[in-house]
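Only a part of the assembly is drawn; its chains keep their places, and the rest are absent.
First chain written, first letter: the chains are A, B and C, and each begins at residue 1.
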Amino acid sequence: MKFGVIIFPGSNCEHDVYHMIGKVLGEPVQFIWHQSRDLGDCDAIIVPGGFAYGDYLRTGAIAKFSPVMESVRTYADRGGLVIGICNGFQILLEAGLLPGAMLKNKGLKYVCQFVHIRVENNQTPFTSDQCKGEILYIPIGHMEGNYFADGRVLRQLEDNGQVVFRYCTSGGDITETSNPNGSQNNIAGICNAQRNVLGMMPHPERASEVLLGSDDGIRIFKSMVRSFVYS
Amino acid sequence: MIIETEITPEIVKQHGLTDEEYDRIVRILGRYPTLTELGIFSVMWSEHCSYKSSKPHLRRLPTGGSKVIQGPGENAGIVDIGDDYAIAFKIESHNHPSFVEPFQGAATGVGGILRDIFTMGARPIAAMNSLRFGPLDKVQNRHIMEGVVAGIAAYGNCFGVPTVGGEVVFDECYSLNPLVNAFALGIFKKDRIFYGKACGVGNPVIYVGSKTGRDGIHGATMASAEFDEESESKRPNVQVGDPFMEKLLLEACLEAMKTSAIVGIQDMGAAGLTCSTCEMGGRAGTGIEIDLQFVPQRETGMSPYEIMLSESQERMLLVAERGREDEVIRIFKKWEIDAVVIGEVTADGLLRVKDCGVVVAEIPNLALTEEAPVYNRPLLKPAVTSSSTPHPALGTSSLQSADWGDVLMHFLSSPNLGSREWVFRQYDHMVRTNTVQVPSADAAVIRVKKTDKALAMTLDGNGRYCRQNPRRGAAISVAESCRNLVCVGAEPLAATNCLNFGNPEKPEIMWQFSEVIDGMAEACRLFATPITGGNVSFYNETLGEGISPTPVIGMVGLIQPVTLVRGSWFVHESDLVALLGDPVGIDEEYEDAVTNAFQWCLTRPELSDPYTSWVNRLPCPPIDLKKEAKVQKTCLEAIHGGLLISAHDCSDGGLVVALAEMTFSHLRKPAIGATIELPEGYRLENLLFAEYQSRILVTLGEKDLPKLQELAGRNSVTLLPLGTVGGNRLRVNWGPRVLIEKEVAEMEKVWKNSLTRFLVDSI
Amino acid sequence: MHAKVFVSLKSSVLDPQGKTIHNSLRNLGYGTVQDVRQGKFFVIKLADGLGKETARQEVEKMARSVLTNPVIEEFTYVIE
């Protein structure tokens, strides 16, 4: 399964994702420059973390206009797998591939730490390898991860099972203290109604080797590979 | 040459030049300087750029070694780590700007040190910072700290370098003189190193990066003068950092360096275009001619003086192979960065600056660099160096009834001992997916992809010790930084240093400086850790109040294979806890002072930070460097022999604080207690809390004890079994007495609150 | 010709930044402050020849599609 990793000016997790896919997961991977409209023969697209355009206007606000994003939209519309991580999630929100928006963390500070997230829906290509209710240990690192959507949208997300991950305690409880950024309903990751586009604030690539403190993150990509092989 | 402004003695003085220095300029030029030339001389001959007070002393530091590829003199030192890889690292101060505008001052400090690393061709893979502030009960100090930490975070996080470690210290002397020292480390292939040399007559000189504005004009001279109320008016010097631009600059520079079209490159830091041109020419023995009309400018109507002295950030100067400039420029254009040929390398050794073809400055490069003035400033040992006036020994009786558990809880809640999580949580310390040891271990550990190696790094300084005894204090900083590396399983390789001092024109300050250099030199020789570069920051004085001499050491070590990496906490129930090294050192004056300081503190329940009050009454602890080396050797050999499960340095707060720290939770590892039996025959308070050096707490499986004993014996190092890991309390027994019995959770809570209780709800 | 675009969070969205500033102002003794909301603004220099109506259209377009995120923000503008 071939992965494409998009590079925007200011992306800074592209090499991390590339390393994880190529070296840890052992699947083919290539970079895609933001000016390119050609996604090549990629079977999945990763929009990596970082600070595209410095996050200067709003997170993801300028990146959404890059030529590559038009291709990503078409790709997603045709059912292609797209995963946005951290800044990548923010870009997908701005681009309208996922609903809602990100506000500043409730503590108004950047937060970098490991968190526990609970798998809320394992009927997606990103979580098929996991059980519902399973807890993953994966780090976050962001200033704007406080997910917001208006009441109607939020209800839709919940009703459709589009909430994929929620921040939780080590025991799996959804509590206010286990919510690192004030996100509505402790949301850490959501997918679109078709289940082929996922956005998540935690960085699975940072938890892909035991040496780095956890390898729970790699399972999201293993799920993708598995669902691809069986599709 | 057109002399547009007459240089009056008044103007010379405003430029911080002495009459003798001005005469020297006139002699060098054989004529009077233009205003632009005067500006150029003044920044290059400032303390910050010329090291005129420190140079004669810095020469006494050991700088070479079999693994040193580049010592002091370039943008950063370079060390060979084997397998064709090398690392570049350095530390720099941004103290004054961070006082004036904490957020931007700290942010641009990070930007500057990152450029020093990637200008050599290395990709930055780790950053650290050493911070010193006044006590947090004052609003102004909180405000500075919040701004500084947020600024470092904003810049480093956006740039994409993990900020993996550092130190934070609070002391009254930093209230008006906060210290912000930023460290960065980069990695590259050994055959891909770039130097700041303008070689090859006729080669084009290319300006890349941000446009030039009226930023920080005279920043270098500002960093070379004391602060007073007038500095308010010097304020427009502050610059705003653009980490996004820096990130693009990094990628573009590294891409351009792959073309082989680049001959030399240097960042424009302090003294901007001036410094980069004359230093690149100076190092290569060439001249440089530029025309300012080609320099990209952000503002209109800038004079040659302003353009040459501007310290706008995120700019680089490079020299390319003639005929290949377009190739280079194309790469920068791809990253949407300005890149313009502004001149060329010449044979005459002169820095020639033109403005639309008219020469506005013409100065020999070497006169600005190597041949800048150097002063052997007078030294004077202050009459009393020890501020802890000896008390009459009161005997230990009144300490008999002390509640040591209570003392421990108070100590753990001290901002000087507590958790730094409030700080490092704001730093992205995991980007690049190399971080093996996140902040809170004795040293940060970064794995090196494509190898089985890891790098360990730490920053250590101790102004408190250096105030009492600059020579010994500096040696302790070196010893402690090596000890920190050894605890995580690394062999120390080399160091960089940032020397923060008061006004060098005061003989007492210069004496401190000289002593610090000697102490550091001795320790670095003994540990075979050469100093490959660094930075000197003088004039850390406001309204005549100076800081304690504060040398900060940045030490880097190698772990191979990476699986040897160790943490500094208890891991499994039933592991043994033991102490490597003598439980107390030999120094009666220190021993008495510890007792007296406790008697003083324990009768003062009103103290808000008993640890800091206590420790401020102590002299510098003793150190025996040879013994220290043996302890470290034993620890490292034990880790290599697979004997140790974890190791933790005993330093600030002494033995019991170190034990408490080992009990705390770490990532997914839960908190876990221990039962400790302290040896009798020592003064209790000394054993518990005194800050003796050369001690490492280790844990090991019971079956490995004989082997460790044998190893320690062979190295003539004391090994003292202390107890067992387990339970949810820390119990410390002394003979029949239970001295301390505390829930780990309770200790961890006060320790975690030590900063947040001051910082949580303020902007 | 200059346009000024003022962007603020919709009133239905919590503004923790404003709240924090409010708290610290109160702690510093500014007791008369009853609420603070924070926003951002852009000063946009436009080509001089531009007619007022064209300017208006241009500015509205960029405010709507670039300068704000309609999920959480709203804007006003003036042209001077």
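Keep this in mind: contacts are C-beta pairs under 8 Å (C-beta built on N, C-alpha and C of every residue); 3 or more make two chains touch, one makes a residue touch a chain.
Here the structure is a predicted model, which means the values were calculated and not measured.
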item	value
Counts per chain label over the entire file, given a single displayed copy of each	A x1, B x1, C x2
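Keep in mind that, in the parts below, only the chains that are shown with their structure count from here on.
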item	value
Whole-Å gap between the CA centroids of chain A and chain B	36
Inter-chain centre distance, chain A versus chain C - centres from mean C-alpha coordinates, in Å	30
Inter-centroid spacing, chain C versus chain B (mean Cα positions, whole Å)	41
Chain B residues counted as touching two or more neighbouring chains	none
Residues of chain A whose C-beta touches two or more other chains	none
Chain C residues touching chain A - in the complex, by the definition given at the top	9, 12-14, 16-17, 20, 66-67, 69, 71-72
Chain B-touching residues of chain A, taken from the complex the two chains share	9-10, 12-13, 15-16, 19-20, 23, 49-51, 53-56, 109-114, 137, 139, 141, 143, 170, 203, 205-206, 208-209, 211-214
Residue ranges of chain B touching chain A (in the complex, touch as defined)	150, 153-154, 157-160, 242-245, 247-248, 335-336, 424-433, 435-436, 438, 447, 449, 562, 667-668
